[in-house]
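Excluded from the complex is one protein chain; the other protein chains are retained at their positions.
Order of writing sets the labels: A, B and C. Residues in every chain begin at 1.
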Amino acid sequence: MKVRCFGIAREIIGSDELIVDPNAAQSVEELRKLIIQTYPEFEKYSSFMISVDFEYAKDSFQLTGKEEIAIIPPVSGG
Amino acid sequence: MKVRCFGIAREIIGSDELIVDPNAAQSVEELRKLIIQTYPEFEKYSSFMISVDFEYAKDSFQLTGKEEIAIIPPVSGG
Amino acid sequence: MVDKLNTVLITEEPLSVESLYQQVQVPEAGGNCLFVGTVRNENKGKTVTHLEFESYIPMALKEMDKIAQSAQNKFELQLCAIGHRVGTCKLGEIAVIIACSSKHRKQAFEACQFAIDELKKHVPIWKKEFLQDGSYWVNSRP
Partner (left out) sequence: MVDKLNTVLITEEPLSVESLYQQVQVPEAGGNCLFVGTVRNENKGKTVTHLEFESYIPMALKEMDKIAQSAQNKFELQLCAIGHRVGTCKLGEIAVIIACSSKHRKQAFEACQFAIDELKKHVPIWKKEFLQDGSYWVNSRP
């Protein structure tokens, strides 16, 4: 499953897309833990939200692997 | 002494300028009374301020007859 | 240092939002708030056909300048611009524009509200509203 990366997340991960094994992240919570485990810099630099199909998703959200997923670091528009 | 008239004042007085004997209005208060006496419609239609040299003037302001004077009905710009 | 000055203007020509916005632009400003008052097609349930504005222009400009300066000092604005239309205003046309620039947005919003409130209270401009069944000077009815 593909995870889109923006802003500081793109820079930490070094790519605008992260490929994740869908079995290793069956919920948003699991995906979040996996990302922090793989890229500990997130703990230092930035908290983040996860979006699923263009909406902010709760940790309890169950993923099928077919959604469009993105890492949303703290926004700073305006 | 000339008194400029705007808005409803211009319509009540029927002219954009009122000529007043300077001896009959030596203060803003006297001028105000004279105007209401001469044009009682002011009591019915509108309260008004007097400006002297482009500033709102208090009733106690003493007039020499050389100032630029105007009747300022309630404003409604914007 | 700001080397531009506040702008106040009264005109018989249509007012331009873009132009008033440009008047308050300085490199120090990050938050800009504009109020634009337009001629609405209705007031208190009656259909409005158009408006006419009359002004004691030299005094009005003096009062507008005081408001701009006072907004600038009170809210630490960079600049304030105030423009008002006189003459006949058709439906949808702009009667008044206030533009305020500030470092931060909060002050720009507050200053802009302050300036339009003050303008409506103190600036010698008079609005005649034309309805389908007559006309009257706003604020001067019995």
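Just a few scattered comments:
The rule is simple: a residue touches a chain if its C-beta (ideal position, glycine included) is under 8 Å from a C-beta of that chain, and two chains touch if they have at least 3 such contacts.
Please read all numbers here as calculations on a predicted model, not as lab measurements.
Considering the whole complex, the hidden chain is in touch with A, C.
For the chain left out of this panel, the touching residue among C:Arg40, C:Lys74, C:Lys121 or C:Arg141 is C:Arg40. Listed here are the chain A residues that touch the chain not shown: 4, 6-8, 10-11, 44-46, 51, 54-56, 70, 72-78.
Although one chain is not displayed, chain C still touches it through residues 16-18, 21, 25, 27-42, 91-92, 103, 105, 108-109, 112-113, 116.
Just so it is clear, only the chains that are shown with their structure count from here on.
For this structure, the chains sharing the highest number of C-beta contacts are B-C. Mean C-alpha position of chain A lies 48 Å from that of chain C.
Measuring from the averaged C-alpha position of chain B to that of chain C gives a distance of 26 Å. With centres taken as mean Cα positions, chain B sits 72 Å from chain A.
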